[in-house]
Structures are given as C-alpha cells and as structure tokens.
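All protein chains but one are shown at their positions in the complex.
For reference, chains read A, B and C in written order, and residue numbers begin at 1 within each chain.
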Amino acid sequence: MQLKENYKKIRTATIAFCNHLEIEDFAIQVAKFASPAKWHLAHTTWFFETFILKEIDKNYLEFDANFNYLFNSYYNNVGSRVLQNNRGNMSRPSTNTIFEYRKHVDAKMLAVIDRITDQKIIDLIVLGLQHEQQHQELLVTDVKYMLGHNPLLPTFADTYNLVAHKNTAHTSIKTAAGVYTIGHQEKGFCYDNELGVHKVYVADFEIDNYLVTNRDFIDFIEAGGYTDFNLWLDEGWSWIQDQKINAPMYWHKINNQWHYYTLAGLQKIDLDAVLCHISYFEANAFATFKNKRLPTEFEWEIAAKKLDWGLRWEWTNSAYLPYPGFVTANGAVGEYNGKFMSNKMVLRGASTATSANHSRHTYRNFFSATDRWQFTGIRLVK
Amino acid sequence: MQLKENYKKIRTATIAFCNHLEIEDFAIQVAKFASPAKWHLAHTTWFFETFILKEIDKNYLEFDANFNYLFNSYYNNVGSRVLQNNRGNMSRPSTNTIFEYRKHVDAKMLAVIDRITDQKIIDLIVLGLQHEQQHQELLVTDVKYMLGHNPLLPTFADTYNLVAHKNTAHTSIKTAAGVYTIGHQEKGFCYDNELGVHKVYVADFEIDNYLVTNRDFIDFIEAGGYTDFNLWLDEGWSWIQDQKINAPMYWHKINNQWHYYTLAGLQKIDLDAVLCHISYFEANAFATFKNKRLPTEFEWEIAAKKLDWGLRWEWTNSAYLPYPGFVTANGAVGEYNGKFMSNKMVLRGASTATSANHSRHTYRNFFSATDRWQFTGIRLVK
Amino acid sequence: MQLKENYKKIRTATIAFCNHLEIEDFAIQVAKFASPAKWHLAHTTWFFETFILKEIDKNYLEFDANFNYLFNSYYNNVGSRVLQNNRGNMSRPSTNTIFEYRKHVDAKMLAVIDRITDQKIIDLIVLGLQHEQQHQELLVTDVKYMLGHNPLLPTFADTYNLVAHKNTAHTSIKTAAGVYTIGHQEKGFCYDNELGVHKVYVADFEIDNYLVTNRDFIDFIEAGGYTDFNLWLDEGWSWIQDQKINAPMYWHKINNQWHYYTLAGLQKIDLDAVLCHISYFEANAFATFKNKRLPTEFEWEIAAKKLDWGLRWEWTNSAYLPYPGFVTANGAVGEYNGKFMSNKMVLRGASTATSANHSRHTYRNFFSATDRWQFTGIRLVK
Partner (left out) sequence: MQLKENYKKIRTATIAFCNHLEIEDFAIQVAKFASPAKWHLAHTTWFFETFILKEIDKNYLEFDANFNYLFNSYYNNVGSRVLQNNRGNMSRPSTNTIFEYRKHVDAKMLAVIDRITDQKIIDLIVLGLQHEQQHQELLVTDVKYMLGHNPLLPTFADTYNLVAHKNTAHTSIKTAAGVYTIGHQEKGFCYDNELGVHKVYVADFEIDNYLVTNRDFIDFIEAGGYTDFNLWLDEGWSWIQDQKINAPMYWHKINNQWHYYTLAGLQKIDLDAVLCHISYFEANAFATFKNKRLPTEFEWEIAAKKLDWGLRWEWTNSAYLPYPGFVTANGAVGEYNGKFMSNKMVLRGASTATSANHSRHTYRNFFSATDRWQFTGIRLVK
C-alpha cells in the first residue's frame, strides 16, 4: 500500500511542476546537458515500462515500440538510443502523446503494484521512483536553464524562487581525528555507490555550519577573484578565460547592480541569501581566496548529523570514485552510477530543488568541475 | 484593392500550411539553416510592422518591443538580433502569442492598406509579400528537414508529397550564338539582383527540356559515382567524404530498395519522378559523369521561354555575383540580396514548394554548393 | 637546349631562395595552407620523377619508394597521400635528404632532357617547370607566413622587402563596349584553364592604371571601414568578426604608428607603396567604400595591354569557373586546375613574389575570398 501511495505521489509531483509550462517549453533543448522536459517525462515512464511492466508480463504490449529507442538515456544494454544532444530534435511524439504514455503506464503499474511480491521487482520500483525524483530535480534545473537563456527571461512561477534561503547557523563544528565508518548502513533505499561500507582515517577538522552567501561571493568578485590566476586550478583558469566567465551562472550586472535570474523572474540579488549556481572551479578558487578549503566527502559525511544542510548541493574536494568493494549490479541498472566514475567531483547535501526525502547523509551526487546549472553552493573547512 | 486582396491571400496561405503542425513543431530548430516555424511566422510579420506600420505612423505602438530584437533576421541596420542558430532556444514567446501578433499586425495593415498612396510604401508592401512567399517556401523545406530528421519519420500531410512530378517533355532545345539581353525588363515586381539589364554574348548551346530523374541518378550511384573522385570538384569530394554522403538527402536504402522521406511519409522511390534534394556538388559530378554540363544562368534565362520548368530549383554553373550596374538600395532593405554575393551558386526556375506566382524567367535564387534541403534538381546542357 | 637551360635556371632559382633559410625553417608548418619549405622542394621534384622519369623509363628506380606517398600533393589518381595539414609532422626525410633527392632527379633529367622528342613529354616538362615556378612563389609566401608569425619577427634577408614598390601611372583607361575575345590565343605555354577561347560582351568601363596604396587603405581604416557592416559582404563581415581582423595581414600598430612585417624585417609602413596582403572581402569592402568596384576578369584581360601591372595579384569580381568548352586533361595532370573551380575568386596580374616570366594577360590565378598570405592588391573600376 505504501509503495502504491508513493508511486502516485511521486508520479503526480512530476506533473504538478509541469503545469507551469507552455507546450513549447516541453520540446526544445538549449544545451546538450539540459534535456527537454518532454524527454524527462517520457524517459522516467520508459523506466517503469521497461524494467517492471515488460519484466513481469512477457505479453505486455508496449505503448509504442519506438519509445525504447527514443527514451532510453544511456543504458547501452537495452539497445540503441538517441544521442543526448539530439533529444531536442524531436518535436514528435507530441507532449500530449507523452502524457498519454504516462497515463497508460501509470494505470498498468497501479493495477499490479500491490500484488508484486518478488523483492527484486519491488526494489526496481523503488529505484524507479528514486530515479523519477532525480529527474524531477533535473526538470527544475533544465527548465531554469532554458528560460534563463531566453532573451525575454520569462518567469516560470512566482512561487518558485528557490534561491532566497538564508543560513540559520553561523558557527563551525569541530571533529576529532580518528577512524570513521563511511557508507550507507541503515535500512531503506540507497544507491549502489553508497554501499561498500568502509573505514577511513580522518584528521581533525573544523567545518562551517553555514554556506557561502552572495555577499561573500561579491567580495570575491570585487577583490578581483576572477582575474587572479593564483587562485585557480589550471583547467579552471583556462575555462573562465575561454568562456569569459566572471560571475556565477544567471548573474547579470544591470546599472552597476547585481541581479540574478530566478524561476520567479529577474531579481536584485539578495546579499544574505546563500550562493547558488557555482562550479567546482569557482568553489575551489573561492576557498583558496579565503585561505580555507572545501571538505572531503568523508569529512562532510562524518559531520553531517551536526550540520544544517539541504539548501545546496555542496562541492566537496573528493573525486567521484568507487568505494572499496563497490560492485556493479548486473544488467542495465548496473549502468546507473558506476560508469560515471571519472572526471567528476562529489557533491553532498541536497538543494532547494531536490524532491522531498530524496537525500541522505551518505548520498553521493556528482558533476563535472565546470557544471553550474544545478543548485550548487559552497561550505568551507579550516 | 488588389494589394489588399493579395495581402489577405498570401498571409492566409502561410497559416494554411501551418494547420498540419503540432505546437511542438513550431518551436524546435534542428539545424542552423532551418529556422523554427514560429520564427518564420513572426519574422515575416515583423517585416510589415517595422517597414510599414512604424514607417507610416510614428505613434504606432509595437505589439511587443522585444520582437524587434527577437525576429529581425539579418538586417544589421535595424538593430541587434538573435543569432540564427539560437532561434530554436526560444520556447517563448509561445506560438499562440505569435498568432496573436500576426492578427494584430494584419488588422492594422488591412485597416490602412487601401489608403496608402506613397509609392515607396506600396513597393515595400509588395516586397513584404514577396518576402512572405519566400518564407512560405522555407517553411516547407524547414519543416521537411525537421520531420525528415526525426527518427519516427512522421507524415506531415498525405497531400503534400511534392516530389512525385514527372517530366512532360523529353527533347532538347537549341539556341544560336549571339548577344542577348539579360535581366528584368518587364513591368511588375522583381528583386534588386535581377535589375542591371545588360548584354551577354552566349555561344550556341543545346539544353535539355527535361530534368534528371531518380532513375538517372540511381544509375550514377550504381556506377560508383560517389566513389570516383575524378567526377568531383575538390571541395565536393572532401565534403562527401567528411559527411559520408552517398545518396541525395532524404534517401534511405531499406532492404536493398531505395526509399525517400516525403512530407507524405516514407515511400519507395518513384524512378520516373524528377530528382530532388541534390547539392551543386552532386549536380556537377552527375553532369561530368554524363559528359554534359550545367547551364549558365544566362543560357537558362535565354532558353527559359521555351522550357518547361517549375518543378525544381535548377543548379546553374554561375556564381551568384552582381550584374553590371547593380545598385544596393539604401537602408535595411538594401541588405536583402547584395550582401550574400559570395560563395553561392545561382539556381533558376522554381520548385513544387514555391508559392504560386513567385518566380520569373529572371529570378535569381542562390544557395551554397553543399545545400540540399531545398527542392533542387538538375537540368543539363550539351 | 633551351629547355635544358630553362630547367637548370628554374631549378637553381628554387635553391637560391632557400640559401637564406635555417634548417629548422624547412621543416615546420604553421598553417594548413602554408606547406613546409622541405615539402615544396620535394613535391616539385616528385613531379619530374613521377611524370617524366618514370614515364620515359619503365625501369627507372625511384630515389625512395615512400616519396610517392609523402610528396604527392593532391593528385588522387597517383595514389594515397599525406593530408595537407600533416605535412609539418614529418621531420624526416631530412632537408639534406631532400636536397640529395633534387640532385638525383636533376642529374637524371639533365642526362635525358635533350634527347626527348615526344612532344607530350616535352609539354609535361614545361608544365613541371611552370609548376616549379608556382611553388617558388608559394615558398616565398609560406616562408613569410612562418617568419611573420614567429614572435621574434625574424628577418629573412635584407634584399627581400618585396612590398616597397610604388605606382608609376596615376591615370585611368577607358574601354569601349563590345564583344571581345577572351583566353589564350598565342603560342607558348598556358594552363588548361586559360584555354576555351571565347567571346564575351563587355559594357564600356574605366579602369585605374594604378593600385590602391597603403595611404588609401589607412584612410579606409581610419574612416571606420572595418566596423561598418554596410560595406561588407555578409560572409566577409562574419569573418572579420570571428577572426578579429582590423588591418591587412602583417600589419601591427606600434606606438600608434602602423608597421608591417616584411621579409626584410619589421618596418614602418611606406604610405606611398602599393597595398599588399589583402583578402577579397577587404578588397570588395574597400571598393564599396570608394563607390567603385573591382573589375571582372574579362575587363582586366581586355585592358591588360594598356595597364601597368605585375606588382600584386589583383582581386577581380569574377568567380573561378570553367570557360566555355573547358576540357580537363586525362590522368593526373587533369587534376591541376579544374577541380578547384568552386568558391574561389579569380586574381589577375602577377606579384613581386612571382617568378620571372611566369604570368600572362590570360593567366587565371585563384584563391578563397579570405586568403591574405599571397601578395594580393586592389585595382578599381568606375
């Protein structure tokens, strides 16, 4: 019963967000990394159709046989797929057809979900719901990217500002040196990349119980932070030169005043609000500027219970690599996490765009060092 | 009255074509050269608003002040503009808003059109209607490109095959050497690039009164035409290597049988139908293969009265350059044709996608030597 | 005897130029279009070995069997070849080996040249010598490009300024309208692209008997010529924006004074000297700025006997296309000219870098509209 309720609640939440979109908003793709809304809606549905409905009923008739090709994201084991930067080339199937697809699959799922007893299938449904929640967050970030790069800077919805939160704590937390246990040990869902519980030795450290604010970052900008190569990693310095980057994503200086695009429209920057849309390279340069550093993902996890968190995905100074004993699941779902373990940095926490109950102390998010369209922020360690 | 009727007829024809589109079809841009349908609808309307309504009424209130920036195509004199390959990044303004924009401008235009007496303004309205007709053809070719590159190969409308026509004549026409007069000499509209009436000396020639067929071109393919560099211009050879081109655009070999995508869906190729969607480089290689050549634009114009034509834009072997005495009009409309006079080849004729009454013996169309998404074909000269 | 003397004189002239080079200068390739000196020396030698020595003696033993692959330029009929932008990747064979290759082939050629009676072979030797002279000019332009892009701006030789010449005439020449005959009609060598003698009708025109000077062009720059898009062809405008071009190639503004790099080193610009290193796009924009135009290649050829010329390759407003009746020679030498007839503009005249006796009234040189590293200039027509 709980699973069925979760299924309904989570699937409905995806649609609720979409109510603010025009039909055209579902179709276009502005950057390779930001998939069309239509694609997110279909891909998450394809997951349930492919890994649940087709699995439990060999006679299951696909809603449309083409969709396996169109809406597979990167599961090479499941067949050929549309390349990511071509997703915006498909005006058809229409958004309405995708909504019908969702209804079709939801009806089939809800008809059977209570009767499933095979734990492996139940686990896959839970995984599908977690997957849907991940795509809910991507929907938010991809829609923001699309509208935030439209010359009109259109408002998505007045209720979706998402970047106005402020720090509630202003102290730091000390942790003693020692051997700690890392990884998911509790009951309940987690991703494969959190397993492989293992020990790490961590020296003592003192971590801020607050995030860097817009005011802090404007200090960095005004002190010439973007023009002093001593603060930057070599690749970061090349990147800001090439891309002519001199402020966080979505920031615009208008009449000598910093503004930012939010889903509630263009606004003057709230100096006390927590900084958002920052790359690892900028986070690292800022830390160097402050003579501090980013935490490792282990420090973060050890301190997590004492920290306020949940406003931003917080860049750590840990590369995204397998935990000792990491084992890839068999088949297509084994492609979920492990194969991305190169040239990514780990982010910990959760953001104001993250779906409710979709994070944990042990959750390992990961992005490239230049990615900025997620709701990312900075926490420092002395 | 005639102008008003023309205005209504031509503006309505644009919308009629669009009835076959889904909303998403209006928004996306699949290639730099193929603008979104929404953009065509707005840009042609912007032309009337900018060059007529704002010109005749200094108090005219724009439908939306942003549209001047969004829907200017390449008129540098009118202000900054959205780059061509970013047109597909704008989900807003919505298609519905663009339709309202059209209605708004049409109402204003129809309210005043009969009372305009300034010949300069009337000429600009006529230019605006010719411009609308050009974009009607681009709408057809751009929509075909979008749907023809969708993995589903969706049908636009069963009534829009457009590539099934066959030759009616099968002979050739001889023309004697001599000095001929070239350029638009009659009354009625023409573009600035057709003016500059001048004499050319042309040697005697014999031109086919029929176009190359699909059957002819399959002979070329099967004889290894795409693999024999002796047939190709150097840039053409590099281009087919780089792009892995081995058939006209939209052709697919399925179960050893040639098919092509048409706006009426995927079909077996009609061997007797006239070849379509061919680049200059392919046209030139085919001519070399047949020990013939493409006509010059002058030969074509001289023979035009005796020729059947109107099925395809026919590649000539003439570069698109100014006629002697070519003068660029002042202001933004002077940017219409002249500035494109480099690295383009002239096409003569008209295609099955060309709007009614939108061509002349003297009409000079022009595209790059690699362009294939227009309804282009081949006529040969001995 | 004359042929033998010519052979010796021309082959020796190539080496004489090279005496000013360091060994390293022979090896590197700074741009795709500017081949290493070593490659020019070998390629011209390969021509004689391949088309003469191997042709007249079936038992001829190649100096090195690999050279056919390494030093073929673009003769697809002769076998595979090293791509043009990889020529600079070959430090071996060494320059000394190439000089030995030249000596080897020269010895073989001089041993047989007087005894050859087959006119086809004699014609190929003459073609080989013309080919060597073309590469002599390319040696000059490619070496200038290499040294002119070295941060040290090293001097090649004090005696090789090459850009100091001034106009001797200052009037213009009128020519009456009529049908004229174009193409090579005299005895003596010409390229295949000059054949196809044919008539053209040309309206009356008045052509300057002088070239544009550096002073004239500085006027254009100071009047904002590079920033007024109305003066530019659309592709030219994009090109100067992308490449940030605001002066002719090799010009540097130092302490508010224009200088240029010459093969004799960096110098203050001589205002009265004839402008050099200019693209077609810049030539066309300059002509528009002066309310004049570039001549067609036919006008140029008709007026040539009355004109001073020979200082610069002069951009015409004619695209490089085949003359009526143009026939490609069989075999590899047929690849010499015809296959380049797309997206190039014709230049007429000769430059201060052109080898003695290597031009004619009917000579058709051709380059892309953006090419500037040749010794190009501007002559205008009213």
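Methods note: a residue touches a chain if its C-beta (ideal position, glycine included) is under 8 Å from a C-beta of that chain, and two chains touch if they have at least 3 such contacts.
All figures in this text were calculated on a predicted structure; none of them were measured in a lab.
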Discussion item. One chain isn't displayed here. Which of the visible ones does it touch?
Written reply: A, C
Worksheet item: Among A:318, A:354 or A:376, which one is in touch with the chain left out?
Response: A:318
Worksheet entry | Among A:18, A:53, A:162 or A:200, the residue in touch with the chain that has been omitted | A:200
Worksheet item: Which of these, C:73, C:95 or C:351, touches the one chain of the complex that we don't see?
Response: C:95
Fill in: Selected residue (touches chain absent from view) among A:85, A:343 or A:357
A:343
Item to complete: Kindly note down the residues of chain A that lie in touch with the hidden chain.
Response: 74, 76-77, 179, 198-201, 203, 229-230, 232-237, 280-281, 284, 317-319, 321-322, 324-325, 334, 339-343, 369
Practice prompt. Pick out the residues on chain C that sit against the missing chain.
Written response: 22-30, 38, 66, 69-70, 82, 88-95, 146-147, 149-152, 154
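Everything below uses one rule, namely that only the chains that are shown with their structure count from here on.
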Worksheet item: Think of each chain as a node with edges to the chains it touches; is that a line, ring, star, complete or other?
Response: line
Worksheet item: How would you label the chain B and chain C contact, same or different, if same means the shared numbers make up over half of all numbers there?
Response: same
Worksheet item: Distance from the CA centroid of chain A to that of chain C, rounded to the nearest Å?
Response: 57
Fill in: CA centroid of chain A to CA centroid of chain B, Å
45
Fill in: Whole-Å separation of chain centres (CA-atom averages), chain B against chain C
37
Worksheet entry | chain A residues counted as touching two or more neighbouring chains | none
